[in-house]
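All protein chains of the complex are present and in place, except for one that has been dropped.
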Amino acid sequence: MSDFFADIPQIKYEGPDSTNELAYRFYDKDKMVLGKRMEDHLRFAACFWHTFCWPGSDVFGGGTFDRPWHRGANDSAAAAMKREVAFDFFKTLDVPYYCFHDVDVMADAANITEHRKFFAEAVDHLEQLQASSGRKLLWGTANLFSHPRFAAGGATNPDPEVFAFGAMQVRDALEATHRLGGQNYVLWGGREGYETLLNTDMKRELDNFGRFLSLVVEHKHKIGFTGTILIEPKPFEPTKHQYDFDTATVYGFLKRYGLENEVKVNIEANHATLASHTFEHEIATAAALGIFGSIDANRGDPQNGWDTDQFPNSVEELTLANLEIIRAGGFTTGGFNFDAKVRRQSMDPADLFYGHVGAIDVVAKGLLNAAKLIEDGRIDAIKAKRYAGWDSEFGGAIGGLDLAGIADLAVERGIDPKPVSGQQERIENLINRVL
Amino acid sequence: MSDFFADIPQIKYEGPDSTNELAYRFYDKDKMVLGKRMEDHLRFAACFWHTFCWPGSDVFGGGTFDRPWHRGANDSAAAAMKREVAFDFFKTLDVPYYCFHDVDVMADAANITEHRKFFAEAVDHLEQLQASSGRKLLWGTANLFSHPRFAAGGATNPDPEVFAFGAMQVRDALEATHRLGGQNYVLWGGREGYETLLNTDMKRELDNFGRFLSLVVEHKHKIGFTGTILIEPKPFEPTKHQYDFDTATVYGFLKRYGLENEVKVNIEANHATLASHTFEHEIATAAALGIFGSIDANRGDPQNGWDTDQFPNSVEELTLANLEIIRAGGFTTGGFNFDAKVRRQSMDPADLFYGHVGAIDVVAKGLLNAAKLIEDGRIDAIKAKRYAGWDSEFGGAIGGLDLAGIADLAVERGIDPKPVSGQQERIENLINRVL
Amino acid sequence: MSDFFADIPQIKYEGPDSTNELAYRFYDKDKMVLGKRMEDHLRFAACFWHTFCWPGSDVFGGGTFDRPWHRGANDSAAAAMKREVAFDFFKTLDVPYYCFHDVDVMADAANITEHRKFFAEAVDHLEQLQASSGRKLLWGTANLFSHPRFAAGGATNPDPEVFAFGAMQVRDALEATHRLGGQNYVLWGGREGYETLLNTDMKRELDNFGRFLSLVVEHKHKIGFTGTILIEPKPFEPTKHQYDFDTATVYGFLKRYGLENEVKVNIEANHATLASHTFEHEIATAAALGIFGSIDANRGDPQNGWDTDQFPNSVEELTLANLEIIRAGGFTTGGFNFDAKVRRQSMDPADLFYGHVGAIDVVAKGLLNAAKLIEDGRIDAIKAKRYAGWDSEFGGAIGGLDLAGIADLAVERGIDPKPVSGQQERIENLINRVL
Partner (left out) sequence: MSDFFADIPQIKYEGPDSTNELAYRFYDKDKMVLGKRMEDHLRFAACFWHTFCWPGSDVFGGGTFDRPWHRGANDSAAAAMKREVAFDFFKTLDVPYYCFHDVDVMADAANITEHRKFFAEAVDHLEQLQASSGRKLLWGTANLFSHPRFAAGGATNPDPEVFAFGAMQVRDALEATHRLGGQNYVLWGGREGYETLLNTDMKRELDNFGRFLSLVVEHKHKIGFTGTILIEPKPFEPTKHQYDFDTATVYGFLKRYGLENEVKVNIEANHATLASHTFEHEIATAAALGIFGSIDANRGDPQNGWDTDQFPNSVEELTLANLEIIRAGGFTTGGFNFDAKVRRQSMDPADLFYGHVGAIDVVAKGLLNAAKLIEDGRIDAIKAKRYAGWDSEFGGAIGGLDLAGIADLAVERGIDPKPVSGQQERIENLINRVL
């Protein structure tokens, strides 16, 4: 083990009354909740990019984090140090999973040959680190947005060579994910969209994007990868418009290219709110459309219009999110990955733990609360009663009729339906009872 | 003719140099633009609701418009007066089309029988007014959101009786539209969505909504209506979330219920911007997905987060919108309907003309500008060159390969694609040259 | 007592474990918190307008609430019934205070003479109701935005007769507030702003607004009213721009007209978020500027850009708000008024109680949590340590120097200050510990 986190003790469950700021108060991995261990419900993962690759820079200023692996070039030694420290972190935090982009874990490559070579070295090392640490891969992905060659997109780039370069990266990252036992493979199309509609052939770009995704699905089957392919919706940023705007948009895209049974969504809380939705709305939508996959847990700032990627800290929000996940049947291959970064001013190594430990407890408490709401049953009962008319004689009668038949029946019966209380305030109170 | 607009002269084209504030400077209906008369390009319609039904109220205050037909109850005489005045307006403005909701044109009904009776009377009268005025119906629709019975939605209401009441209204409004020679039938699901996810069974509501729309399509064919069925996207308001969020969402919904070849979208500018899109984005998206139908022309206020429904007044915005419409092949059954209202402080009858005359000229100038851009050809050439790589040897080579084949080719060739200028500023300048 | 709320029991404190949905679990009015009774900390008020005047209408539909006093004209009998029922409500809810606009409590007036007469009748009745019920007036106000005459504003109206009509209303409402023992007098300038800058003389309007406020302050002193004059900031809606945009803007306005020691702010949570601020930011800003007055408790919807005026339901948000109120020294004449309305679908009388009972408990729990944070002291200690440098030798040294002196000292010492962790995630965790 490296000594980067030498001052940080192993993080453990100590219960609600613990005064230890670096212990779990709610995340008790073996506790049974609704018949399943908490760890198996939540399937937590930590990520490489925000926590180990980002130097604490923003658009208006340079990096504030003084990490040893950032002090020189990102060569093979620096990349190896970063991987070591990351696995120390995953173990100390005791999350079962981690996630990465290809370029997160490797040395900087000057050309396509080096890219493959350095990535392959990194994957060998990750395999060893997984074995020695007992950590598993929730998902892998390829970064088709940071290098200047992707300025105009990856799969949707006007230049077919960029499409091909991206194909190389995704092929390699998908095969690496397969080899490392990854549970899913994710595509976030950060630059799959446009800066200006004025120079964009949207139909062609959508078709190229559809073809790219179809090729990925085909390759997955060819190599025998049984994990899930996930798309991560986001409405914009860095682009003016991203094609994977939100879950409903992704659903339409999948249907258009016949992929709705092959691909699911990886929902990020902050992307949901940027798209003018609640986090729980996106989960419920994905569930209703049959494409719920996984979660990128974080939060946005309701007053700021960009992706702040802060750690979740609202038990209220996570209670509602967990409620929808439980209703969706829970995760299969997915999990809660923390796509969250400590603030630029949180430059101490301990801050990485404060961010994750607090967030894990918030999600865990959210699960406990959601389970209480399910067990209580009152909200489900109110909802069931609200739709009970569809099981009445009239509800049944109109089930088999055409438009004219229904209209005629309405007239014949002289119906005069009255509005009924939706009891929103009462339900909100019932939720507050478990918080 | 009534004398409500007695002071207003017939609105005519007088050319760019006219100093008459109530004349068209750009809308010259017989002028040929790209081989078609302006009137046939733009297919302008005025609407009943904002212009003749709304009394100038808002959430914080009562009506400021003192219209004679609003002075007492909305009985049969008042409704008839309103219809007369509206047709005077359509003629004086010289727009070829108009649009209405069922309840806009009829007396208030106390029950389902009265609803059908009063609506039938109104339709008889509209038929006479169309004949005498030479005005045509762009589209009809039914209002399934204003009456308290629709508080929890129409087709997505938890109560099947409300679904049935709505079916009656839509059946009658669709048949009336057919009889009046309407070019389209529109559904705006103002309350098809939710106030709170907490009491909502989203999957059931979506399925009911899908069924309702399927019944409407089936009925259209049964009665021989050859116009287009249109859905009007809006993200929210009055609901917290509306299921028809935007064009891409509607597309996914149509695909889910197998209706993508039966239903198109009626795009409203202000709904587009509320959904975080530009107006032209929504048109381009609909075109790319094959569901572009018609336009509700208006504008929002970029600083205000609700549907302000102001008259379009930006030639710049309308140039881009017309450009996308031309690229989409122009309207077939659709047109430019003004779903716009004068401000609450614009209570003079003349203000209704200032609003419409200015807006018609803005749209017409936008068409002229868009035609110039098409004829100039430089923007199209820049765009074509941007994607030219797909017609190169490499673009062709990767066309028939699978993911591994493409990746291997990229490696074999040692490709190193460089970013290329997207020329956004240059293109923006080219557009400003025609304004 | 009327029998409108006959089915509702007196609301009482029953403790956290109560299963009674219409009891307080946290609001225990006599409980001592930081040395003061909860009732004296929170000073709850319920309001007339949303709860007894609004019929459940919105921009897209008519009223859904079937209240007996709304069934006919708002004549003297209806207004009296409304006042009776309102006081039943205040008592049953057991809030010590209420609030009203002049027009909320009176019959509709056809002219200025009737206005004064009907308002005077209402005030007589309110005085009796206060005496018999033991309820008190937190604040009164005059409505200068609903009647069509105020379409272009009250104090900022281009027409001096409107200014004068408003002066009459405010004079009478201020004197009534004084007579009824009101603790504050509020001005919300709902239409003091503009619909379009194009027809607006901003400087003149600001000066008229300043003069109006100065006249009110002068009159307050003349009649011996010792309550506080409050302005309620809001950024827009119904106007495109409201002059009282937010607390900082109001502060500048008060300074401009020399009123910063005479007038404070009544902060509404939903207005804060519409202005791109958090609720607690507005409280902290008012405290820092010395103008914190009172609270209009409600919440907005972060995904909807208008004033939804929902009941507060986030203990997390109210914990932070209470924390800032305690730091500001608590209320003097102010209190927590519920400027919140049940949803349009919550039409049952019981829903009014669900809304208020839940909200009162949320605010009370927020107070309890905030007190725990104060007592714990860790957050205050982190903050104090963060600024401790200003008490160091260097901090002292630069205290008395001019710009050049400070710059020279910096150079002389060769200072090289390093960034220090702001510990945001740690502090957020500390807050979550008390929730």
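Every chain is named by a letter (A, B and C) in the order it is written, and numbering of its residues begins at 1.
Following the convention adopted for this analysis, contacts are C-beta pairs under 8 Å (C-beta built on N, C-alpha and C of every residue); 3 or more make two chains touch, one makes a residue touch a chain.
Because the structure is a prediction, the values reported are computed rather than measured.
Undergrad: Just name the one of A:Y24, A:F150 or A:F165 that touches the chain not displayed here.
TA: Checking the options A:Y24, A:F150 or A:F165, the one contacting the hidden chain is A:F150.
Undergrad: Based on the whole complex, identify which of C:T141, C:T228, C:Q345 or C:Q424 touches the chain you can't see.
TA: Selected residue, touching the omitted chain: C:Q424.
Undergrad: Kindly state which of the options C:H178, C:H281, C:R299 or C:R433 is in contact with the chain not pictured.
TA: From the options C:H178, C:H281, C:R299 or C:R433, the contact with the absent chain belongs to C:H281.
Undergrad: Spell out, residue by residue, where the missing chain touches subunit C.
TA: Listed in rising order, the touching residues are 111-113, 116, 148-149, 151-152, 158-165, 167-168, 170-172, 195-204, 206, 215-216, 218-219, 222, 235-236, 241, 245-246, 248-249, 251-253, 255-256, 275-278, 280-281, 284-285, 287-289, 320, 324, 379, 382-383, 386-387, 389-390, 392, 394-395, 398, 402-404, 406-407, 409-411, 414-420, 422-424, 427-428, 431.
Undergrad: Just the residue numbers, please: which parts of subunit B touch the chain that's not shown?
TA: 21, 25, 64, 273, 276-278, 302-303, 311, 313-316, 342-343, 345-348, 350-351, 354-355, 357-358, 361-362, 419-426, 428-433, 435
Undergrad: List the residues of subunit A that touch the chain left out of this view.
TA: Against the left-out chain, subunit A lists 56, 58-64, 145-148, 150-152, 190-191, 195-196, 236-238, 240-241, 274, 301, 303-306, 343-345, 347.
Operating definition for what follows: only the chains that are shown with their structure count from here on.
Undergrad: Do the two copies subunit B and subunit C share over half of their interface residue numbers, or under half; same or different?
TA: Same: when the shared numbers are divided by all numbers used, the fraction is over half.
Undergrad: Find every residue in subunit B that makes contact with two or more other chains and list them.
TA: Residues 148, 151-152, 195-196, 236, 241.
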